[in-house]
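Excluded from the complex is one protein chain; the other protein chains are retained at their positions.
A, B and C are the chain letters, set down in written order, and residue numbers restart from 1 in every chain.
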């Protein structure tokens, strides 16, 4: 009865130029794939990647939840089924990062990196969409053994190179029992 | 598109005897009425009143969300559509109390009183179901002018004496713009 | 080496008239007594009762800490030795309420009642200064058996009728091991 929840973390900002267009297209595709997989999409609920992924999910008849930093709905994406106006500011990052069965990371700035660290600490699996810019592309060379945020090896960070592969991997990780989540990194592949 | 969210706060504990049976029956009815009103039910997602209200909502084909104190699903009500395992312990009280369009209070101990104070501070309207025991019955004589937690008169606490009246009032309060929420207390009425 | 921490919770607002003057005088006296007892004073660090108690503690050469709701020092009391600009807004209430060895409650509105519920949940002993107005005077008739916020009897709420008696009781409660904190309520007495 309880639905699988897949969170998407990524920048709230506009990304200029054709690179930005491409990332937003990717985000919409990720949202659509999450919807098709039957999972609930959870995000920070506002603009940028969060808006694009929400739009993609809703167009594919998915169910979309957003944890807003504001105390009201003024910046909520129009594609949310449920919006939670936390009034927690950026502290709301911990909700998306902790409360989902798996996370996907598309591009991202400091806030997205913050969510990645929270997810890792909490044991939430994260699948990074390669080639999506920002910390999604910067984090890998900085990882321990290419997969971990530190030598505790809490939960391996996965990488995938397309929307389809990333959602497949996120759904697979979401289904793992917590106790076996800390497995070697999986690398997704192939066309979107 | 975005759905109205109605939170229910109340004790997680078992309430012994026929009084307890009556309160659980009331909670199920409240859940059913929220579902019939087309709103999403939000609660702390575990046991006691939270389980009963979730059961009632689901039996009436509503949509049910729970903010769990635990980091896993071990104590989640089986009637949740979405469960968020916050790992925040009782700090998760602020999520239900802040993030809904209106709250309903059924009975309740210290945790429920905590949620009432958070809701008041945040401007979330609360409708207390009279006769449901605990702080629902203890709070009224202690209020300022029968309606407020302090002289700031942030948002009036309402009272209703039946499940139907309480949900009607909660839906009415939920529809108010924030700026006009601090209105005189409304007292519901009539049979459960 | 580690110092005892005594928190004071109370209204940030101005209290008009001679009743207000009396409460501020009482708060300064409480601060002074905490300093004389060798404990660190902890509060929300801003205005009203928090400013008065901080002033009293510093004039008696105590050490004063404030957990500010703001992200900066703009509203910090000038009498703080250490100010923590949490940027958490009223969520910072949980810091004072959880992180002290014992709390004292002077008057207070909804925020103070919020802190009382957090302290009770967390097992922090609270001593209410009787006759100080607000929730300090409203809470007692609403308690379970005159001492508890609910039937779980987590930690008894104490009452005292003077600054000296209240600080004595708070220091006594602060010294209790956590496991024996839930004892019958102690009622302080005698001249301010």
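Following the convention adopted for this analysis, a residue touches a chain if its C-beta (ideal position, glycine included) is under 8 Å from a C-beta of that chain, and two chains touch if they have at least 3 such contacts.
Here the structure is a predicted model, which means the values were calculated and not measured.
Visitor: The chain left out touches which of the shown chains?
Guide: Looking at the complete complex, the unshown chain comes into contact with A, B, C.
Visitor: Of B:31, B:44, B:69 or B:87, which sits in contact with the chain we cannot see?
Guide: Once the missing chain is taken into account, the touching residue is B:87.
Visitor: With respect to the chain omitted from the figure, which of C:53, C:80, C:110 or C:149 is a touching residue?
Guide: Residue touching the absent chain, from the options given: C:80.
Visitor: From the listed residues A:24, A:50, A:94 or A:128, report the one that touches the chain absent from this view.
Guide: A:94
Visitor: Please give every residue of chain A in contact with the chain that is not shown.
Guide: 11, 13, 90-91, 94, 109-111, 113-114, 117-118, 120-121, 134-135, 138-139, 141-142, 149-152, 154
Visitor: Taking the full complex into account, what residues of chain B touch the chain not shown?
Guide: 87-89, 91
Visitor: What is the set of chain C residues that contact the non-displayed chain in the whole complex?
Guide: 1-3, 5, 40, 58, 65, 71-73, 76, 78-87, 95, 98-99, 122-123, 178
What we mean here is this: only the chains that are shown with their structure count from here on.
Visitor: Taking all residue numbers at the chain A/chain B interface, are over half used by both copies (same) or under half (different)?
Guide: Same, since over half the interface numbering is common to both chains.
Visitor: Quick check for you: compute each chain's CA centroid and the global CA centroid, then name the chain with the smallest gap between them.
Guide: If one averages C-alpha positions chain by chain, the most central is B.
Visitor: Once you find the CA centre of chain A and the CA centre of chain C, what distance in Å lies between them?
Guide: Between these chains, centre-to-centre, one finds 42 Å.
Visitor: Distance between chain A and chain B based on Cα centroids, please, to the nearest Å.
Guide: Chain centres of chain A and chain B, defined by C-alpha means, are spaced 31 Å apart.
Visitor: Could you check chain B for residues that touch two or more other chains and list them?
Guide: none
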